[in-house]
Structure formats: structure tokens, C-alpha cells
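One protein chain is absent from this view; the other protein chains keep their places.
Right, subunit A next:
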């Protein structure tokens, strides 16, 4: 049995169902990230694992035991809150040792473990300070310190980096990854930032409107999205979508047609195609898989809008004749005059097809 197992979890607030029959598992030592847009239920799901929200239906198993109705304190989980939730009237030392003191741990043991946590997080010099005397990043470390000092079975992170500035965020991201590697513990991490999800996770759970859209490794989600939502959510800049029509279905391949395509495009399908000729489907192309010119087996004729230079790469915005905007991410600096005709080449193996319901074909 998995170390953490969420089985058919439902959460209702009044008439509103915010979590709808969700199944998720995590193995011991795994780093699982719940990702999704605001309001998708990811934080609610995490809070149910913590025991801070009641489960309307379904069961949660942790380390072989059913903890669905177990008090939060008895679950042996630690949580790092988005707001850090440090106790403002207590010193850093007292914040970190709070759980140990609640468990009536002997004093020497407390001091030893707080010192150890402080060493890992490099906050030894801050132990006597109050939270208000700390910077955002330091508070974050204290919150993590409070979580690790009790050696919990499971670590929960609720958007822990969203209050930090960009530089600190990437720094803390690396530290959390290092912490996971060094401690070897199971972590469940909630974020709306797909970069955090992609960089930290062993496994990502993509949620939308209370349902699981896809579960898989970062590479899985990037390379083999199950549906148009996951395809659009994972990857930056976002995947381009073009409405194309099916010209022919031939066994394991679908041929599609679009005015901007130089020629009909035949793509192998991943699943048995559920489309008929004449039907409209969606072609997905990642910006980083498009190149300027005819290099690639397939090619789109586009009209330039403008270019954004990011230094190492440039993002080119161009339109098809139908007015659909595509982004091309190309190396180096490249300018693009409005109205300039450009050709965008790509490899059909890196193109995606989605049916009318948004499912990958």
C-alpha cells in the first residue's frame, strides 16, 4: 500500500462540491506537488490531509493507517503555511520548539533538536529573535524549522514561497529540494506556479475545479499531456493552440488541415483516434518547438506582430490568417517587424492533437 493514499475524496461546502472524487497516492520519500489554478481545490485537499478540513466522503490513509477522522495532532504531519503562521509573541527558538514542548520532550532533547534544525536551515544566529524582527526569507526558514524539528511522517507545504520575491523564491526552491534530498521524507507541496511544480516534484498532480486532470512525472506532463488543460498549464510560455480540421483518419494516424499549414499534416495518435473526417480538433505546438524558417518537416505561414527579447531567447508573437496568435521561442535576439511574413517550422513528432472535448488524441 502506498505511504499516503487519498481514496475517492469528496469535499463539499454546503451545496458546492470543491473536491470531486479524487484519488491520489504518494510513495514513501516522494515529493508530490499539487498544482492548478486558483480555486481548483489544491489547498483544501492539502488541509484535508493535515486534518484541518473534514472529509465529506472518501478516506485518507497514512503509513498504513486510516487517518480520515484522526485529530491533526495525532497524524504526525507538519505543515508550512503560506502566511508562515509563526507565533508572533514567541522567539524563533520557542516557535521551532513549540511542538516538542507540547509533546513534553525533555529540555536537553529540545535544545539539541532545535540546534540541529537551526543548523540545517542556517538560522542559528536568529534563535532569540521575534518573528517581526526577521525578513520574509528568514521567517520562511523558521516555519520550515518548526516543521522539520518533530521528525513528522509527512511534510505539507501550502504555497510556501508565494510571499517571497522572485530571487528569494528560486533560492528557497533550491533549499527545499535540498532538504527533501537530505531528509528523505515524504513531502506534499501545493503551488499554482508550474515552475515550482516542474522543478521540485517527483510527481505532479494537476487539479482543476476539484478534479484530477492528470498525475505524472514532470516529464510525463510536459511530453504526454492527457488533455488540453494540462498541455496549456505545464510549460512556459504556454502551448499554442490552433483549431484545425480533420482531413482523414487512417488507422493510427490523423491528417489535419489548416490554412496556415503549407501542407496537410499527418500525425501519429497516442490513443485510438475518436474523431471523424471533417471534425474540428485542436493542434498544440509548444513555443520552444517552433523555429523560424522551413527547418522542420512541417511549416506554418504567419504574419509578425512583435518580439520580446529575454536576452538568451526571444519570444516572437505572430498571427495566422485567421487571427490566431502563436508564440515562437527562439534562441538569441531577433526582431520582428509588424506585418512581416515569417515561416514557423516544427517537427510533427512534437505536435499534439486534442479532440473537441479537449482529450489528447
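Here is the rule we use: contacts are C-beta pairs under 8 Å (C-beta built on N, C-alpha and C of every residue); 3 or more make two chains touch, one makes a residue touch a chain; residues count from 1.
We adopt the following convention: contacts and distances are computed from a predicted model.
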Undisplayed chain, where the name is taken from the UniProt record, one of "Protein N-acetyltransferase, RimJ/RimL family", "Multicomponent K+:H+ antiporter subunit F", "ABC transporter permease" or "2Fe-2S ferredoxin-type domain-containing protein": "ABC transporter permease"
Which residue of A:93, A:113 or A:146 touches the chain not shown here: A:146
Of A:99, A:136, A:237 or A:268, the one touching the omitted chain in the full complex: A:99
Full-complex contact with the absent chain, from A:55, A:79 or A:336: A:79
Residues of subunit A (touch criterion as defined above) contacting the omitted chain: 50-52, 71-73, 77-79, 81, 83, 85, 87-89, 98-99, 102-103, 146, 150
